[in-house]
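I have a structure I would like to understand better, so I am pasting it below and will then ask my questions one at a time.
With one protein chain held back, the other chains of the complex are shown just where they sit.
Then we have subunit A:
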């Protein structure tokens, strides 16, 4: 399953400063945002864990959107990722 991952508002600095990337997820399993966050933590995160996550979710102040829709409308961690989804992480915590 191909998906696009993008970062904004400073969240990119936690992920090697790469703003946008294409990913291929293993088709054998069902992916939720919960399991995807674990995947990101294990494979993509380059900065300190506590700057990105709190418990099994993202740190408060980091917004998550799927195809430009607030994940709060999609079941948050339980959302099941679909092929061609664009998942965005935008930090509100950086200076303005």
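Observations on the structure shown:
Following the convention adopted for this analysis, a residue touches a chain if its C-beta (ideal position, glycine included) is under 8 Å from a C-beta of that chain, and two chains touch if they have at least 3 such contacts; residues count from 1.
By our rule, contacts and distances are computed from a predicted model.
UniProt records the chain missing from this view under the protein name "Cytoplasmic tRNA 2-thiolation protein 1", selected from "DNA primase", "N-terminal acetyltransferase A complex catalytic subunit ard1", "Rab-GTPase-TBC domain-containing protein" or "Cytoplasmic tRNA 2-thiolation protein 1".
Counting the whole complex, the residues of subunit A in touch with the unshown chain are 8-10, 13, 59-61, 63, 65, 68-70, 72-75, 80, 82, 88, 90-96.
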